[in-house]
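Yeah, one chain of the complex is gone here, protein chain that is, but the others are all in their spots.
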Amino acid sequence: MSFTTTTHDDHDHGHGHGPAVEGAENPGGHHEPAELRDHKERLALWMFIAGDALFLILMVFTWFYLRTLNSNGMWDAAQCSTANPCEDGLGNPILAQITRADPWHAVIIAACTVLAAGFVWLAEIGAKKNTTKGAISTPAGMAFLFMVLAIAMQIYQFQVLPFTTIDGAYASTYEFFMGSTLAHLLILAFVGLGLWIRSTRGRHAGGTWYRVRLIRFFAVWVALSTVILTVVGALFA
Amino acid sequence: MSFEEQVDDIEANTILGGEPFFSRAGGKIFIIWLGFTIVGVLIGVYAPHHLLPTLLSPQGSDVWKTIVVFTVLAAPVAAFVYAVSFYSLFAWRHKGNQDEPPPDAMPQRGNGPMTVVWLAISSLLVVVLLFWGITVWNTQQVTHANTLQVNVTGQQWLWTYSYPGTGVETRTLELPLNRPVEFNITSVDVTHGFWPAVLGVQVDANPNVTTIIRTTPDKLGNFTVRCSQLCGLYHAFMNNKAAVVTPQQFSAWLQGLGATQAAADQTAGISSSASSPTTTLPDATTATPTTVPGETATTLTPDTTAPATTAPATTVPDGSTTTTGPAGIPTTTAPA
Partner (left out) sequence: MTTALAPPLLEDTKLGPNAGGLYERLNIWTGLGFGIFLGFVAWVVSHATLQGSNWGTDMVVTCTMLGWVIGFNIGIGTFNAPIRWMLGHDQTHEDELYVAGVGQGRHRYLKYCTDHKVVGTQYLVLVMVLFAVGGTLAMMIRTQLITAHSSFLDPQTYNAIVTVHGMVMIIATIVMVSGPFANFIMPIMIGAKDMAFPRLNAMSFWVIFSAVPCILATFFLGGVNAGWTTYAPLSVQAPPAMDAFAMCIIVFVVSVTVAGVNTIVTVVTMRAKGMTMGRLPIFTWGSIIGAGLGLYAMPAFLLAMTMMITDRVTGTSFFVAAYGGSGWLWENVFWIMGHPEVYVILIPPVAAVLEIASTFARKPVFGYKVAIAGFVAIASLAIMVWAHHMFTTGWAPNLAGPFMLTTELISIPTGIIFLCTIGTLWKGSIWTRLPMYFVYLFIWNFIIGGVTGIYLSDVPADQYFHGDMFVTAHFHYTLLGGAMIGATAAVCYWFPKMSGKMLNERIGKVAFWLIAIGIQVTYFGQFWEGFQGMPRRVAYYDPQFLSANQMSTIGAYTLMAGWLVFLYMMLHGWRNGKIAPANPWHSKTLEWKVPTPVPLENFLVDPVVTSDPYTYGEGVPDGQEVPDFAPSDDPELVPAGSAGSGAQTDAGGDH
């Protein structure tokens, strides 16, 4: 595989072995105008985010529906007591009166995602200004760091939860929120890692700063959805 | 175009042109439309009656009426679409060389008035349908005093019916004629569908929830209760026999299953005074038998020395019931 760095304004007028063309999508290899590429990618990302927002809304709906329904009194297993413990179908005891998850764990995770998004924003500003590679790669690296921290914290939270998935509807939905956050963080970390690596290779200088903006949109969305889930989980337990 | 040409053009292209109505496109389409409408209306009026089983309650009759009304209302609309489509194949079809396209037709991109008329008619139809549906639905929400409570429990793969106050639990359903009944339905495992189709009501049986449907059987007859929600391996077998019987037969049936006569009579809505189905408990020692005109009376006088229950009433498929009274004489009452 050949790869060479390229400056952004290299237009290819023939069919020859062109230089590596960052993201040019049509096989003719002829550059699509940057505005067109940006327009396409932003539109696509907004549609993905809209779908993800629907997913979020339905998750929150699930939370409030099961909480209101409180079927068999088992939203929080309040009917179970230590004297008379409940058991699930496999004979595992269900804790009496589920202890709520520590909201601060979720807050820390949400804070990490917000900081990651903030650093991506700084990277975008650096890309727009197009001064040095470091202006992009340093904030990108910081962003990636906070994404990894958030993932680590999320995994830690799974391990220290005072309940497990078998402990009723509250436990189920809360851990589902955590799982969804983790999945989004993993995708975000992949993108963040790519941003960092690419920026250290000078890929996002100048003419393709809008690519960093795209990543910023996604990072902000992940932060926003994490915050929403944190608030719901903490305030409406 | 000259004025004459314009008139010719209008006459040729609009329904209001000068030729006799039925020899023009509009007229012929009208005839085809009429044909389809008549067929549709006939289907609407006759087919449900022949295809549906005997419906045993006003709710069931509502279903039948709804089908008839909706079909009759839909027939002209469907007929119009069919008429235009069929006519197009007869009148405007290109008959020449099929390898080449016919010459272009007229460049008509739309017809504002037609669209407005169409929208108006379809909206009006929807309003009518809605009005009908909501009216019927509201009549079904009316609750009555003195309803018969039946608890229905669904499980994989049978239905259990219990009648509160009688201690009776069975796998067949019997209901007394003309008594409002309220089913309280739940499930002990997965979601089932409680479906006494001919009563015109249906609701799912959900675990940990009780759902309620109400009906008033107004015809005697046998039917089947089926499960309408796929519930696993033997969903196809989750059926049981059911019947609407007279209150006397119902009471006798309950007693045959272990209910005291008092409880059975109360549940059946029978009281010592034959006129009103009140809730006074008939005195067990002085109960007088009630008779329904046209039926042979079944003696129900309790005999404290004899066994408290009469022989169980058996329901055979033709609906007649044979009971053995205390005197040992079998008395058969046929359904009215």
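Chains: A and B, in written order; residue numbering restarts at 1 for each.
Basically, a residue touches a chain if its C-beta (ideal position, glycine included) is under 8 Å from a C-beta of that chain, and two chains touch if they have at least 3 such contacts.
Owing to the predicted nature of the structure, the values given are computational and were not obtained by experimental measurement.
Considering A:169, A:185, A:219 or A:232, the position touching the chain not shown turns out to be A:169 (whole complex). Listed here are the chain B residues that touch the chain not shown: 13, 25, 47-48, 51-53, 59-60, 62-63, 66-67, 70-71, 74, 77-78, 81-82, 84-85, 88-89, 92-94, 98, 100-111, 114-115, 118-119, 122-123, 125-126, 129-130, 132-134, 136-137, 140-141, 185, 189-191, 193, 195, 197-198, 200-204, 206-209, 211-213, 224, 226-237, 239.
In the full complex, chain A touches the omitted chain through residues 1-3, 11-33, 35-36, 39-40, 43-44, 47-48, 50-52, 54-55, 58-59, 62, 65-66, 69-72, 74-75, 77, 88, 90, 92, 94, 164-166, 168-173, 175-176, 179, 190, 193-194, 197-198, 200-201, 203.
We adopt the following convention: only the chains that are shown with their structure count from here on.
Note: centroid distance chain A to chain B, computed from Cα atoms, is 52 Å.
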